[in-house]
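Let me give you the structure first, and then I'll get to my questions.
One chain of protein is taken out of this complex; the other chains stay put.
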Amino acid sequence: MKKLVSVLSILFLAAIVFFTLMGERLFYSTKPSVEIDRPIMIGDRVFLPKTAVFKEEDGEYIYTVTVRQGFSAELLTVTRVRLLSSMEDDTGYLGEDYMIVEAEGYTNSPTVISSSRPLKDGDMVVEG
Amino acid sequence: MHKAFKLKILFLSLPVAAGFLIFYIIPFFRSIGYSFLKSANSREFVFLQNYKEVLGNQYFRLALINTVIFSLVGVSLIMLLSILLSVSLVKLSSRFSFIKSFFVMPYVLPSASIIFFWQVFFDTESYSALTEINGLGGVFDVLPLYIIFLWKNIGINIILITSALTKITPEVYEAASLDGARGFKLHTKITLPLISSSLFFVGVLSFVNSLKIFKESYLFFSSNYPPEAAYMIQNYMNNHFYKLNYQNLSTAVVIFTLSMAVLIFIWYRLENTLSEGTF
Partner (left out) sequence: MKRKRLYYALRLAILLALALLFIYPVLTTAIKSFSFEGKPGLYQYWELFVTNFTYLKYFWNSVFYASVITAVSILISLPLGFLFAKLRFKGRDSIFFIFILVYMLPFQATLLPNYIQLRDFGMLNTPLALTLPMMFSPFAVFLLRQFMKTIPDELIDYALLETSSVLKTFRYAVLPQIKPAIVSLAILIFCESWNMVDQALIFSMDNNDILPLSVILGEIPENVRYAGGTVYMFPIIMLFVMFRETLEQSMEAYKL
């Protein structure tokens, strides 16, 4: 019994110390880091940088970000939004780095501009 | 024991004695002073007005009544259960003495860890329905606190009572059974009087522990404003702390401490006479 207690205690202590040192780092490094910005509205057209549009097998998508205050840090979750249409900026307002997009209910939500890794719906991300 | 040794001991005792004076005794007298002032900043002497205000305050009265009820009922229940369990446990052979430890564990466990369990336990639809029934005086609102109180504090009582029970030599029981005493009669007429001083101490300890229920109450209801039936003196005082209402708080503390001092003094005297009576 005493041996079991000692072994468990040492394991416990090891785990605690490990996560004390690495916990915060793991939090940030295990998530894709993204740049976030809001789309630009000119008239009734929605402009987004080209990098914000992700071409995937079944269409084009953008990822909106919802922010929630967690216990230790802000929790950012992405939601996959299907684009109804997208075209190159032909108005000349913002230049060739931008596209005009259309998606259901999408006008002003914070959006992922670029990501260090491919994203999936519901992923947690960190800004940076 | 020479003087030099005594002086050295005295000297070494100074840190804890000084700390005790500085943090407990002196400020206590200062708070008595506060209770006579109008507010923390003014030096207006208002004599007993604060006392009248506090004693007349409906929330103070509610808290007082709730605390008294909880202590009385809680202590009675826990004494009964502790005695029953101790008497049963003491008859087991020493091989099974580890069972005692299961009852003691809740006493040392940190409240926050298991309070979640109790919250979930009492959070069922049927229980919420029970609390909605009017006319019961909120019994079901407070019931979780009673359960948690019993669960947490039976252990220490059992340890104290079983240790007192084991000190009764078997000869006493033999002599009693020779005289024809058996079962229930045996226990009430012989056993209980023999452990009466321990029982008395356990009673007082349970009373002191019943006042500590605030910890669990705060964690369980997750707030300083529990349901009406569970609102106790400690909640009252805590709320006034947050409002930084020193004069009210001091008054309540003085009232409370005086009552406790009287009770404890009576107990101290009674305990001395009782332990002289038994062997």
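Going in written order, the chains are labelled A and B, and every chain counts its residues from 1.
Basically, contacts are C-beta pairs under 8 Å (C-beta built on N, C-alpha and C of every residue); 3 or more make two chains touch, one makes a residue touch a chain.
The model shown is predicted, which means the values in this text are computed figures rather than measured ones.
A.B. asks: Out of B:Leu72, B:Leu109 or B:Ile133, which residue would touch the omitted chain in the full complex?
C.D. replies: Looking across B:Leu72, B:Leu109 or B:Ile133, the contact with the absent chain belongs to B:Leu109.
A.B. asks: Provide the residue numbers of subunit B that touch the chain removed from this figure.
C.D. replies: Contact residues on subunit B toward the absent chain are 1-2, 4-6, 8-10, 12-13, 15-17, 19-20, 22-28, 30-31, 34, 85, 88-89, 91-92, 96, 98-106, 108-118, 121, 151, 156, 159-160, 163, 198, 201, 204-205, 208, 211-212, 214-215, 218-219, 222, 233-234, 237-238, 241-242, 249-250, 253, 256-257, 260-261, 264-265, 268, 271.
A.B. asks: When the complex is taken as a whole, what residues of subunit A touch the one chain not shown?
C.D. replies: So the residues of subunit A touching the unseen chain are 1-2, 5, 8-9, 12, 15-16, 19-20, 23-24, 26-27, 30, 70-73, 75.
Methods note: only the chains that are shown with their structure count from here on.
A.B. asks: Take the average of all CA coordinates in subunit A, do the same for subunit B, and state the distance between these two points in whole angstrom.
C.D. replies: 53
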